[in-house]
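The other protein chains are all here in position, but one chain of the complex has been omitted.
Take a look at chain A:
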């Protein structure tokens, strides 16, 4: 349950300071070891043969030439791997998953799906052997759009699931009396919206290494956000107890949500290593990170909302269709989270929502920062702007009037405790002098008359933790060593967010020792406490609270031990900055090291405690203000300035929190203007699976970002009120840009990415 005691106020020594991140020291020197840097003696290289057809049955597969090729050690096909139906997204404790995958099947469901795997003494030989594998396909009719896949009589992609190519039964939410509310509305807005297929494009391509020992134990290095889920599902599918699977991950080169599946190549790597009795490494090419990785679900949305003439929102009716691609992966979770999110953000008592998720013969879509909500809030926020325009009201005022308030029921079904959206919106308006901006002289600069400027606002809220979809558990173990130093053991992954530093700060603060005295152990499932994985903006909130709980316990034990040594009662002493002193006689003290170390008749001690936390959820909030320049001759939109105003509760490490926001804005600008992983609608083939053709904002494209973090509404569920921050920024920036484009050129766009072609076409139509 959530911690519900009031948030403790204290004079923070370590929390709230941008202390030095030890992981960054290793990164700037090149010493940080990523999975791809690991090299084992005798290691083989694995490669995957990928289908060049979108939907087919495999009639035959001949691997004899590949097996005979010098240097090839093993070849796997659907005929010689275990046939176990399993989840792609292995969230434990979750009903929001679909078992629809085999390691290898006699069926291909998307262009690029693996049909065979090779292990060889070098990557080159493995690659060459792939060409020697002969596959004969019986083509099946394929569908590439959810509309087509949902038609009666459409080719079925899976035999499992509710049928009709649905990944799960439609998600429905009904609240209030929507029809009556529409009847009483002064005006109604209705529109369709759509989102493309942005790809996370983490810098480190997926990579894993498998090694079996003589006791039939698998050691598995992999770049994952969810090492315990990898352990669990590998064990389940390979028929092993958990003691026989050890998953290791030290540094990882980003994930942004998409490295929380169990991937086909991970099973194949383990099986190739088992078959050859040698370590096998499997590393994606950049092309494979697109084709066999995970992207954001394309989405089509129909949204109808009713308003009063004073701008009050009274009714919402919304239908969402997410494209899952060829497998379920996170489709169920994304559909549930994205749909239920639309109960909130702008308060509305009468809500009717329906979310669907549909299989298509396209690469798999999965988890990606902003999990289903990027899509639904893009539509919601743009339509709020349209409502303001309709009644001649400032969109900021209309949003302020309608934003969710403290005590409103959140998408999780719980009243919102820490609520900061009003404050974020108002603060941004004050900082920018929003009213003057709205009323500014809009005459174009005579030197550049083709450049039009615009300002827009986007709002968002996002939960820390995946509750209620998943009942989460955070764990931490804290040990105080004989010399007074402290060891924190955590299963939380280090994606690069600085989570381990934040956890160490929390432990040091709570325990009363220096930050430098806390060492963190992570990344080995045989050693650290179980962890659900790094996702849902929850590590600081969830594991941070567990770490604080463990630190509270060891602190009490340290004080007890010191009291014995000082011959006072534990209540008479206190601990601060590594010193334990008698409260009544501050001159009488000992260090934590002295308390823990040996003294006459008392041997040295090691104090250990665990913290386990099972929270519900908190919400973070943001309002983004964006300035764009639209070139009416080229259609190019430049984002010039962004003022993101965030409420994340208590800030643990300011620079790391800012970094999350700024990086999220970068990805969100890409989503909104340039990024779209394109699948050919005739063949299902990937058209831009590479970093040149998939256009991301780089150094020349980034606006000035003036990040503002308000500790406006701490949530009692997190350590000293801390909430999540990772996912929020990518959600708010999209509608802020779309609304700014409208402010600049008077054209509404209901989709992303908004390309230069779209701008020019719209301007032509507007002029005509």
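Following the convention adopted for this analysis, contacts are C-beta pairs under 8 Å (C-beta built on N, C-alpha and C of every residue); 3 or more make two chains touch, one makes a residue touch a chain; residues count from 1.
The definition used in the following text is that contacts and distances are computed from a predicted model.
A chain of this complex does not appear here, and its UniProt-recorded name among "Endoglucanase", "(2Fe-2S)-binding protein", "histidine kinase" or "ABC-2 type transport system permease protein" is "(2Fe-2S)-binding protein". Checked against the full complex, the candidates A:36, A:533, A:597 or A:714 give a single residue touching the omitted chain, namely A:36. From the options A:51, A:201, A:504 or A:710, the residue with contact to the chain not on display is A:201.
When you scan A:298, A:498 or A:512 for touch with the missing chain, the hit is A:498. By the touch criterion stated above, the residues of chain A touching the omitted chain are 18, 20-21, 23-34, 36-37, 39, 124, 200-205, 251-254, 256, 285-286, 495-498, 655-656, 658-659, 662-667, 690-692, 696, 698-700, 702, 705, 707.
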